[in-house]
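Every protein chain except one is present and positioned as in the full complex.
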Amino acid sequence: MKRFTWFNATSLTIGFAFLYLPMIVLVVYSFNASKLVTVWAGFSTQWYVQLFTNSDFAQSALVTLKVGLASASIATILGTMAAYVMIRGGRFFGRTLFSGMIYAPLVMPEVITGLSLLLLFIAIGLNRDAFTIILAHTTFGMCYVSVVVSARLSTFDRSLEEAALDLGCSPLAAFRLVTLPIIAPAVVSGWLLAFTLSLDDLVIASFVSGPGATTLPIQIFSAVRLGVNPEINALSTLMIAIVTIGVVTASLITKYTARRPMDA
Amino acid sequence: MIQTELASWDDPETRPLIEFVNVTKRFGDFTAIDNQSLKIYKGEFFALLGPSGCGKTTMMRMLAGFEMPTEGTIRIDGLDVSTVPPNKRAVNMMFQSYALFPHLSVWDNIAFGLRREGKSGQALTARVEEMLRLTRMEKFARRKPHQISGGQRQRVALARSLAKAPKLLLLDEPLGALDKKLRQETQFELMDIQESTGTTFVIVTHDQEEAMTVASRVAVMDEGKLVQVATPDVIYEAPNSIYVADFIGDVSLISGVAKSRVPSDVAPQDSAGGQPSAQQQDTPRQPQPNAFGAWLHDTVFEPVLGARSKSDEQAVEPAQQEDTVTDTVRELPAGGIAIHWADGQDPIIATNADPCLDGKTVNFSIRPEKIGISKARPDALNAFQGKVIDIAYLGHVSTYHVVLTNGLKIMAQVSNTRRISRRSITWEDDVWISFSSTAGVALEH
Partner (left out) sequence: MRRASLILVPYLWLLALFAVPFVIVLKISLSDIAIAMPPYAPNWEPSDGVAAFREFLSGLDFENYVWLSEDALYWKSALSSLKIAVISTFLTLLLAFPIAYGIANASTDWRPVLLMLVILPFWTSFLIRVYSWMGILSNTGLLNQFLMWTGVINDPLQIINTDIAVYIGIVYTYLPFMILPIYAALDRLDMSILEAAQDLGCTRITAFWLVTIPLAKQGIIAGCFLVFIPALGEYVIPYLLGGSNTLMIGKVLMNEFSANRDWPVASAVAIILLLILVVPIVLFQRNEQRLREVGA
């Protein structure tokens, strides 16, 4: 029996207030007429207007999206392969090293990952631009994807693949027709995770990006390191709105598709 | 059981469908299959039976192509398939977990293999519908696997594996996930489907009752070896080892030293101290035919020569055995061996045993239902005194645990044709157990 007490109600209220108040404040003050973010001076949308006329933000948002889409997609392919190798690969030379390399980036401080990749790119004389950011983001993204996908694969009934082979599939067809449709939700979650992490990354991107490729977090960071900036509030509000709509829609879709079989 | 027609496995002319030739399978240091050969014929319902880890699943997975033999050859229909991948074999498998594709409907699951071989349109639909009819799943064609019951899933799995009309269907513990009642029903369904489709079935199971029910032949396996391959009745009535005797059903084992009996041996009843039967006093002893000779006489020569003398055959059957005819050939008191199993006790007479066992230590194995139990001394070749220490009432039968005078425990099973209150034997009663001279099997130690 589960109990819902006043203690639980209070702790949840305080907890969620702590989680959401700062963001609510951020959103409210994005509509502040004053440039001083902390003083309320009436409603205004001027910071949004200013934000949209500032082409730097649009430029870096585009770079961020491009990097996110490319790195998440490559990371999903590589990460799914890596997960498959980890769960189904059996024994091979250097397996321990391989699993170490998959788990290590998850716990590696960003400053170290960024520094080491930068030193690599310099050592091999690679020009730093959006491409190097994609390489860097793909590397840590694939590790997250592989963790998510291998969690699903490890609970996957192997006889399903054997049944596909038994019914005449080649190993590749068995993967395409049976394994992939079943692990698809995990692959999609992996992609979303890699995409979000890529959009979110500041430290690694600032190491490996060059002057030509400024991502949104780098742009925001250089603006806020000098102090609070209402334009950033407006930008943050937009980002929070997009994420909220996305997450709520996704959860509604999941809820709807989860219910459907019962209707049938 | 006497075959009036040679079964395919007894006919040297028949070409086997499946042939294991000196197959060995090792996983690292572990030998799963140890240099075994086996032939399975077209139309058979063949059971691989054994405890978990005995290698039966490995045998099946090598047939399906999921494992390659380390040594030796596997032939299907004369072709060496040892290295052919599973998707290129005319063999289908029904998985223990059923392995139904959760993202596909029942219909699409059944159609899966057909689509892989390029069937589409009318041909595909017709075959899938046929399979749905065969397994009585027409109503559920549009459901997903998680929307049907365990028994229905089992039938879909069967339909899917039969859809491609394989030469050989492998069934890996196909009924393991069903409850007992459903399992028994499904066993008969499986047999019907096997018969109507004419497919060769190889089933893997650890359930001896299931193997005995469905199979035309059973291979009992232990530690990577085929211990005995025979029809269910031979496995049961004439196990070739203590392992098989013990694995299939209940058995009492009595170990002793064998002495070969010559036909002129002293009549056993005399030494037993009971009253010799009138027949035996009146008629001089004659050489007696063995089982095959007796059958030959009864079926072929009888019309010409007349009935043979059956005077020396044991007259008394265990009390409850009259209805279950175990021997069409009457038993003979001569020949075979006498087993000296305890000092001061009469030897056990086993006329069906090989006299060559003379001088060896043997285990005499006897099924509980072959043993009669009575309060008075029965007129039987083998009759021994003991005391009832336990009675297990199982409804249709009761098993009496009788301890003999030397402390050996023997099980005797009696059909409960009478109401329980009317039964005369109860705990602590002194009783006689008795069995015929062909009821048990002497196994070399």
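We call the chains A and B, going by the order they appear; numbering starts again at 1 in every chain.
In this text, a residue touches a chain if its C-beta (ideal position, glycine included) is under 8 Å from a C-beta of that chain, and two chains touch if they have at least 3 such contacts.
All figures in this text were calculated on a predicted structure; none of them were measured in a lab.
Peer 1: Which displayed chains does the hidden chain touch?
Peer 2: A
Peer 1: Please output the residues of chain A touching the missing chain, sorted low to high.
Peer 2: Those residues of chain A that touch the unshown chain are 1-5, 7-9, 11-12, 14-16, 18-20, 22-23, 25-26, 29, 36-39, 78-79, 81-82, 84-85, 89, 92, 94, 97-98, 101-105, 107-112, 115-117, 119-120, 122-123, 135-136, 138-139, 142, 146, 171-172, 196, 199-200, 202-203, 217, 220-221, 224-225, 227-228, 232-233, 236, 239-240, 243-244, 246-247, 251.
Criterion: only the chains that are shown with their structure count from here on.
Peer 1: How many angstrom lie between the CA centroids of chain A and chain B, rounded to a whole number?
Peer 2: 61
Peer 1: Once bound in the complex, which stretches of chain B touch chain A?
Peer 2: Touch list, chain B to chain A: 64-66, 85-87, 91-93, 95-97, 99-103, 112-113, 116-117, 142-144, 146-147, 160-161, 164.
Peer 1: Would you mind writing out the residues of chain A in touch with chain B in their complex?
Peer 2: Residue list for chain A touching chain B: 157, 159-160, 162-170, 173-174, 177-178, 181-182, 261, 264.
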